[in-house]
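Below is the structure I would like to discuss, written out as structure tokens.
Entry: subunit A
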Amino acid sequence: MTTNKLDSKIPSGDIDSKWTNHKFNMKLVNPANKRKHTVIVVGTGLAGASAAAAMGEMGYKVKSFCVHESPRRAHSVAAQGGINAAKNYQNDGDSVQRLFYDTVKGGDFRAREANVHRLAEVSVNIIDQAVAQGVPLAREYGGLLSNRSFGGSQVSRTFYARGQTGQQLLLGAYSGMMRQADAGTVDLYTRREMLDLVVIDGKARGIIVRNLLTGELESHVADAVILASGGYSNVFYLSTNAMACAVTATWRAHKKGAFFANPCYTQIHPTCIPVHGDNQSKLTLMSESLRNDGRLWVSSKKGDKRPSAEIPDSERDYFLERIYPSFGNLAPRDVASRQAKFRVDEGFGANGGETAVFLDFRDSIQRLGEDKIAERYGNLFQMYDKITGENPYKQPMRIFPAPHYTMGGLWVDYNLESTIPGLFVAGEANFSDHGANRLGASALMQGLADGYFVLPYTIGNYFAGTKLEKIETTHDAFKSATNDVKTDIDKMMNTKGSRTVESMHKELGRIMWDKCGMSRTKEGLTEAISKIQKLREEFQNNITIPGDANSVNTELEKAGRIADFIELGELMCRDALVREESCGGHFREEHQDNGEAKRDDEKFCHVAAWEWNGNAKTAQTRHTEDLKFDNVKLATRSYK
Partner candidate 1 sequence: MLDFLKSTVGRKYIMGITGLVWLGFVLTHMAGNMLILVSGDLYNAYGHAIVSNKPLLYVAESVLILSLCAHIFTAITLTIQNRKSRQSRYAITPNGSKGSSLASRTMAIQGSIVLAFIILHLITFKYGAEYTTNVNGVEMRDLHKLVLEVFKQPVYVAWYFVSLILLMFHLSHGAHSIFQSFGILERKMQKSLKKFAWIYAVIVVGGFLSQPLYVFLIHN
Partner candidate 2 sequence: MENKKNLNLTLKIWRQKNNQSKGEFKTYDAPNVSPDASFLEMVDVINESLVVKGEETIAFDHDCREGICGSCGFMIDGNAHGPQKGTTVCQLHMRNFSDGQTVTLEPWRAEAFPIIKDLMVDRSAFDRIIKAGGYISANTGGAPDANAVPIPKYDADEAFLSAACIGCGACVASCKNASAALFTSAKITHLALLPQGAVEKDQRALDMVAQMDSEQFGACTSTGTCSASCPKEISLINIAKMNREYLRASWTKKEAVHGGDMA
């Protein structure tokens, strides 16, 4: 069913004046009134920490929640390569316009133009802000900032701090937030997991969290709630996400009325260390920046078992350079991943057909010397060596695509407000800026843009224009939400079946990876849906969780998250099934042009946002928001 309930609230006017005008037109809250408003921020990654810091600075009362023991451990910390900004410091023709264009094209024309343009505009402020906070971004000998290239772009606009850009930016945002904690505007609630959203009079007014140390269910009231809880790649079990990354916060909000948009848009990152065995718990990314100097190849002979060093150049297929001569190894992620998968499927995998292709630095080491390569990627090479026991200076890396990022998420309008008034969503948790594929070094940019430069304005506008009654945690809505959560937990604890939640997560991951991973078919998706439904039944009747719910119980934490992943997995498959086209990370085998994604702009140039219908057994309703491209011409995306 396709209805139209979605108002994107895109301001009128030219694309490059929309944000400026909107900022002027939005209502303000006077300084004395700001401290009367409480904002809850769930998550302390780049988006959450920056939002908490910026809103604390403005004088709002901020309550910040994270599942970790310290806000600094959020998974943004693991981003390696860099952050884009249209600074044009390299004088190579970059501009806000070009970053906007690259991002819309990179997203395969499935993102909202106005949002992407705003992102490109504020990108320059992010770098300024980070440097002012003391983020030690890489510099040249002259003392000015250094840049490198990332996939899907022909300019060098990526700022970085060795292979630890995410860590440094996160520590910057974290320090900003801790400064506000010191100033008394931000209260930190660590080791708390959000388990429900409380909606009163149609507005988001608080959350229920479980204290992960004591098991206590706590109620927290606010005038607005920001979810910055990250993405859902862990639905695949094996991904580059951290172990605690979950969809729970956004999913529970979805069940309270927030529409979930484009769940089938997932990013499979091309360069990850391949799976080593059955007990593997997660996958490790090798930064996209490596493709600046590394070349992807496979042997041109099927099942070639010769050691890589013995395969002469004439018998190597540098497949990205062959297929995409103008972008070469810096083709965007979706494209590069798909090609690597094709090679492996065809039997050209590394070392006689492993599920891996080579990423080779031989030529750049010859050209630049080992020292230069070590300076650029030393920590990544070391990490690869530690994990695999192989020395990438001497032999090529073996890499294979792995789930890394999810473009889908809660639907938000231009103000980053979801379909529940007062519920705002930032960073990877929302769906807004990357369309069907995210370009490298854009996630850090979006998280910080949302937190530092968008939400502080749009939430003020919400407060100024909304009448908010005073609410206490004794309100019935809090009581009943707490009861629901408690009932759920008790049910899981008392199932006392025979299967571990971990094994169910693995099974779900296998289904999702096989049927809803890098390539999808109608049959596969249909089969996956029925398998997931069976898995959900089994989860309800057959899980086992040791211990109790009144103390640290990591199995119980996992169980809650996996229950949500199972429901989400089904929705992802449904979304992928309905979207009868290929775009970005969503590749339907039925819709291709010789391995290239074939969009259907007639039928699918829209966002699909799903509405929960009361329970997991009733299918969600699909709503659409049409996408208009007035500034970037809708065209077949080509990197050839």
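Criterion applied: all candidates are chains of the complex that A comes from, given by their letters.
Basically, contacts are C-beta pairs under 8 Å (C-beta built on N, C-alpha and C of every residue); 3 or more make two chains touch, one makes a residue touch a chain; residues count from 1.
Everything numeric in this text was worked out from a predicted model, so none of it was measured.
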| item | value |
| --- | --- |
| Chain touching subunit A (counting every copy) in this complex, out of 1 or 2 | 2 |
| For the subunit A and candidate 2 complex, residues of the former touching the latter | 50, 53-54, 57, 68-75, 77-78, 87, 89, 125, 127-145, 161-162, 164, 166-168, 171, 174-176, 178-179, 181-182, 188, 190, 213, 242-244, 276-277, 279-282, 284-285, 382-383, 386-389, 452-453, 456, 500, 502-503, 544-547, 551-555 |
